[in-house]
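Of the protein chains in this complex, all but one are displayed in their positions.
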Amino acid sequence: MAKPRFRHIGAALPRKEDLRLLTGHGRYVDDIEIPGALHACFVRSPHPHARIKAITTDPARQSSGVVAVFTGADLAQWTTPLRMAPPIEGLLPVEMTTLPMDKVRFHGDPVACVIAESRYLAEDAAERVEVEYEPLPAVADLQQALAAGAPLVDESLPSNLVSVQKYSTGDVAARRREAHRVLECAFHQQRMTHLPIETRGCAALWDEGRQHLTLHIGSQVPHPLRTQLAARMRLSESQVTISSPDVGGGFGQKIALYREELTVAAASRRLKRPVRWREDRMENLLAASHAREDSCRTRAAVTKEGRLLGLELEILEDFGAYCFYPANYLARVVAMILTGPYKLRDYAFEVKVALTNKCGNGPMRAPMAVTSWVMEGTMDAIARELALDPLEVRRLNMVEPGDLPYTMPSGEVIADITPRETLEAAVKAIDYAGFRGRQAAARREGRHLGLGLCSVVESTTYGSKFYKAAGIPGSGHEAAWLRIEPSGAVNASLGLGATGQGYETAFAQVVADGLGVEPSQVRIQLGNTDVAPYGMGSRGARGGTAGGAALYLCARDASEKVLAIAAQMLGFDSAEGLRMVDGKVEREILGERVETGITLAQVARTAYLDPTALPAGMAPGLDFSKTYDPPPMTYSNAAHACEVEVDVETGAIRILRYLVAEDCGTVLNPFVVEGQQHGAIAMGLSGALLEHMRYDEHAQNITGSLADYLVATATDLPNFEVLAMHTPSRSNPVGTKGMAEGGVMGATGAIANAVNDALAPFGVLAERQPLSPDYLRSLLRSARRGAR
Amino acid sequence: MLDFELTVNGERHAVRAEPRKLLCDVLREDCRLTGTHVGCEHGVCGACTVLIDGRPARACLTYAVQMQGHEITTIEAVAKDGKPSALQQALHEAHGLQCGFCTPGIVMTFEAYLKENPRPSEEAVREVLSGNLCRCTGYQNIVAAILRVAQAASDGKA
Partner (left out) sequence: MKPAPFRYHRPQSLGEALALLSGHPDARVIAGGQSLGPMMNMRLAQPAELVDLNDLKNLSFVNEHENALEIGALTRHHAVATSPLVRKHCPLLAEAAQTIGHYAIRSRGTLGGSLAHADPAAQLPLVAATLGAEIAVAGKRGERRIAAKDFFVSLMSTALEPDEILVSARFPKAAPGERHAYLQFSRRQGDFAIVAVACTLLHQKLKIGIGGVEDKPVVLLDLEPSDPAALGRAAREAVDPTENPRVPALYRKELVEVLVKRCVAKCLTSS
């Protein structure tokens, strides 16, 4: 092991955030007291697809405590529509108004907003808004969406197919002809939703005198949200402040500017009164944002030894009714990183995205969640087809350390990853070698065990160059700001939006190392756009790497100036040999560290209050900012292994063991990283086993409560065994690789592979998630050798 | 509107509210105790769990008006003089919370449960914890924290 590079980075520091959250003193949006605030409630469509013939608001306006009722026509005067038209080949431009005016497109679509003295009164009045609908035929799934003559979800488009993108490299047709076998696999990932325990919500305060809007809102991306909100209200960014307090989970649901939030902001400006909105759980399930619902097929050409010669991927994604993101945004990443750790030259993909009469999709923790299941399920299929050991098939195809950096067939470059090392560690730890014996013994007793492997190469920290190459507008940069106050107190900020990742702790550790202070001296100030620098926020596992590097570099700048001042105070010509440790300036003399007696507080006092004592030409103060654009993509990697038992009589799955060996580079705080690993694996398993946002064949949502939308509880999940195998990345100054989404990818694939391993004696294969007991029973029932 | 009195964390609060106003809303808006969080309003997520006469209950399935004559305890009363309870401290040390939104409900559930069952098994802890949804942690560190408190109780008694 190399000597640790850092003094504070990597320390298991308990979180600074915890005390307030544990004692009930956290401050989430709804906890902010706003005198005189009105409450919003949205009237939502009961129809999946219908023309709006008329909206009668008078009875609602006369309801007790009601201040106003607004409809799409009102909002259209005060806000601009959202146009989603990035210049991407194969992606059609779409547009939506703030609230629908001509027709509703899904069950839950907001058609009017009631503003009243309390949420109770607003709900009473919402029941009195009369909307006359003319129901239209609805599109409930991909098959209906793509059928000839299908009803159009968006009438500005020629069909429901909003995006089609194809790619091919090498010659997959030739590889198929040469192959020993060509096999096809299918993977259907169901519709899900993020389900933060705190639903969406906001509070808007319009200051008529200053002509300024403050929006309190739990947001992952305060600055991009401000840019969009300002533009859509025809305000300048200097007229809008976004203030994001403690946030009760995001998982991708708190990125977009939603129509409800824009409506609340516009209502506050119109009424010149504070207006707040707290979405209830039914609204959150019906109408916040959904995710996934991908149908994927692979066609693999292989040699008889199991070597992959060529691979073709087809993805069909059900994107719902509205595009809050470019429609290709999620599925395309799956196609680009599919091959992960495997060597392959000949590859082709086709990604199609269709609109349906369902709630619009967005990125959910691991937008590319299906990737590893598709690839590793294909690996297992190769092993099954050729009667080979699935581990051997992986070993045969996997990149070796000497192959790195390796250019994937999509053109993506992987470097500084350790897929072989993590795979070997995982199979050793789970006793892969001994498992087949245990499995055979259990089968003799009528118990059905299965073991699933899943290697993950996780794309993180998407840089500006990736976005440019992928044809997605936006930047991958992050920004940091640091100010040492006259007392020596250190404040720092980033453009990130915290939703539970322990930023206040981990980034204090980053500053501590970059500057040379103790983490306890550092206060991280996040979420307020008047304080935080303009960064792109929290998404795509970028906080630690884009944010960490920006802040570290910023702190290094600060350190340089601090030491230059210290040198001057000590009467030295230069700062050479000086460094600061825990706020005290030291000097190196013949390899020995000697205290100089100068502290950060003294330096700060000089910088602010005695500028004439500063080195010639140096500006007063200690205020620093830095932006940082990471490489096009940073990759981390892991190997997951999962052992299950399937009760073939009931279809129930029990997880016996779950293990992950992961390499995510330099760890800022091991508590936080392990917590993210647990959380991501849990979310992956919850999705694979339980979660399912269901619509009936008429596109009515039948998942309106938490008794219908099932997420994993403490009794559904095992303890996770985590093998930390971190090796630093060389592509950024801290060495982090980004993490927190790969666990979802790995769990999605590992459990599916484990269940299929258990079901193998019955000759059936689960190709759909969730792996519900009745689905497994339906497979087993149809098994030819359906012995029980 | 009705006028009534509530006893919350040993303090009396005069409340004027409609009978339909949920206990969680009265605690948050009228008593200004915002530590009790609202996650689903149909009794499933457990975020709003408080104690009624020492027993855990969903504040979203209770009307405040029903609570006259009863003692309500919320998360704000668990730490004494700024000192976290053993359970709160264990959750901190074991990284048993991330976004923290579900945390008060979990703390209240187990402050009650551990009084009744000071030394539960992991299985029992998971069974009780299954009444509180957490979307961040995967539950493992919460379970570890609760077992740590149970172990300490065990050691203390031994």
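All chains are identified by letter, namely A and B, in their written order; residue positions are counted from 1 within each chain.
Keep this in mind: a residue touches a chain if its C-beta (ideal position, glycine included) is under 8 Å from a C-beta of that chain, and two chains touch if they have at least 3 such contacts.
Just so it is clear, the model here is predicted, and its values are computed rather than measured.
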Contact set of the excluded chain (shown chains only): A, B
Touch with the omitted chain, as defined above, among B:Thr49, B:Thr74 or B:Gln89: B:Thr49
Touch criterion as defined above, residue of A:Asp31, A:Asp246, A:Asp716 or A:Glu741 at the omitted chain: A:Asp716
Which residue of B:Leu22, B:Ile72, B:Leu97 or B:Ile146 touches the chain not shown here: B:Leu22
Missing-chain contacts mapped onto chain A: 119-120, 123-124, 127, 280-282, 649-652, 690, 694, 696, 702, 705, 707-708, 710, 712-713, 715-716, 772-774, 777-778, 781
Sites on chain B contacted by the missing partner chain, in the whole complex: 2, 18-20, 22, 25, 41-43, 46, 49, 52, 55-58, 60-63, 65-66, 109, 112-113, 127-128, 130-131
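Quick note on the criterion: only the chains that are shown with their structure count from here on.
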Chain centre separation (chain A, chain B; CA means) in Å: 29
Of all residues in chain B, those that touch chain A in their complex: 18, 20-21, 28, 32-42, 44-45, 47, 74-76, 78-79, 84, 88, 91-93, 95, 97-104, 107, 125-127, 129-143
Complex contact set, residues of chain A against chain B: 14-15, 17-19, 21-28, 30-31, 33, 120, 195-199, 246-249, 251, 278, 280-281, 499-502, 671-672, 674-675, 678-679, 681-683, 705-707, 711, 713-717, 719-720
